[in-house]
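Missing here is one protein chain; the remaining ones are kept as they sit in the complex.
On to chain A.
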Amino acid sequence: MKENVTSTMVFILLLFLNIRLLNGESPPGKPIISKCRSPEKETFTCWWKPGTNGGLPTNYTLTYYKEGENIIYECPDYNTSGPNSCYFNKKYTNLWTIYVIRVNATNNMGSNASDPRFVDVAYIVEPNPPQNISLEVKQPEDRKPYLWIKWFPPALVDITSGWLILQYEVRLKPENAAEWEVHFAGQQTHFKILSLYPGQKYFVQARCKPDHGFWSKWSPVTSIEIPSDINMSDTTMWIFVAILSAVICLVMVWAVALKSYSMMTCIFPPVPGPKIKGFDSHLLERGKTEELLGAFGCQDFPPTSDSEDLLVEFLEVDDSEDQQLMPAFSKEYPGQPVKSRRLDLDNDSGHGSCDSPSFLSEKCEGPWANPPTFHTPEVIKKLENLEANITCTWDPQTKSTKDKILYFHANGFRSSTWPLPQPTQHNPRSPYHSIAEVCKLAEDPRAALATVLHKASKDALKSSKTTETGEEKKAVEQMEVESFTSKTGQDTAWMLPQENASFISAKPLDYVEIHKVNKDGALSLTPKQKESIDQTEKPRTLEIIKEYAKVARVMENNILVLMPDPRAQNIALFEESAKAAPLSFQQNQAEKDMACFPTTPSNFRLQQDR
């Protein structure tokens, strides 16, 4: 029975509830505190959003407690700030204190409380917008017109006490523009706008912010119409600018016109055409190839140390047997210079004119400047000794004397002349000595000569000096020896100890050319006159050419005395020399030049390098 009663009771209750539920009634939804704000740092307001009310009238209450206190308070004012709000006036507002606020929603069915919200009033300050914005277009005399914007701080804020400090911002735009032009105004309550378009309508707004807080909303829009007749531009300034720029343009045009050519060359420099030095294209047109090729002479091509290697070649001459010269010679030429270290038998050795008789000309002075070292120690030693004695420098005088030095010129064979530039062992040394001696001569002829005399190569040198007059070599040498000892302070070419003093002074050393080797193995030597490429001088040389092919005797200082071959072969000589002249200096140095070599093999040996 009881069970029946309880069950029916439960059933009825459930019915009741169901009926109620069917009506849509439920406890209220959870409210949410949306915002808490203080407009002036003296009061604050909190707003909440209600949840579902559950179909029944719902009552909302706001409760709070402060940090460090246990008392729970209820909202003092629900009305001032509108519905769903709670206003805390000055009495209830404590800065720098945390308020824990909750909102309760209650209806017949139940209640619901929001999440607690922690509020510190000092950090929720958001003022109202500035008010009473006034706009005015001012046009002072002699100045640009501007828009003058003025406003007032929001009503509730107390500026004078300094409790709240506000900063302002202003924005404006013409009626049809899309973007606002924002200006920060600081703590002042006015602003000046200078850039305006006449005849436009402008919209202006302002807002403010506390020093540590949130920006207010923008104030309502204020508008103003800029009159069309205001003079925005400063015409006088523009006229001045226009005149100045015109003047500058004129000046620039004038300057450009004056220097147009130099500017053009500066901007577009003329491109030089190709040009070969010494090459005259007109000759090519005319067909004069010889002159053309002549221009390719060894102008910049003095054989230096490299060519010295090529030029140097030693002929080894044994003093005891003249005939050995021949085999030595012949061996030399078959084709491959065996020992020739620096022998270049090729016609196109590239020595150019440095091997030619014209070598002595000024253009080929390089080799003279640095005589190479040779592998004969004695020679080198003597060279060095000599060098030590030399104090004077090369001057034109000495250079000129160089020209007079005779070449030994091997003719008819692929013989090379004396490598003039570098005196090979002895012969080359001779020229070297000669130069040194000449140099010395300028200062102290006798002393220089004396020192030179005692060198072995001196003999060779002496022998190489032949007289231009063509006197007998023997006599020349004898005289040389005598002259060296007996001559006093005469500025004589040490080479020419002839009675002919003029000869000595005027004619320094000449080279002797190896004209050819006779069939019986004798060298025929001819004094080489100063070679000139000019063919017109050939007749002159012809007269002077003497062939020294016969050894007269051997002197005490191991000097070979040669004498001219009485068999007159001048004509033949001339021809050959004429032919050989261009060729001779181009090559190989196999010196067959034998005139006057000291017989001591150690001193003076023409050694052919193989």
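Of note:
Operating definition for what follows: contacts are C-beta pairs under 8 Å (C-beta built on N, C-alpha and C of every residue); 3 or more make two chains touch, one makes a residue touch a chain; residues count from 1.
In the analysis below, contacts and distances are computed from a predicted model.
Between the listed names "BHLH domain-containing protein", "Trafficking protein particle complex subunit 10", "Ubiquitin-like protein 5" or "Prolactin", the UniProt record for the complex's undisplayed chain reads "Prolactin". Screening A:Ser161, A:Asn176 or A:Ser195 against the full complex identifies A:Ser161 as the residue touching the chain left out. Contact with the chain that does not appear here is found for just one residue of A:His190, A:His212 or A:Lys259, A:His212. Where chain A meets the omitted chain, the residues involved are 41-42, 67-68, 90, 93-98, 116, 118, 120, 122-123, 158-163, 165, 211-212.
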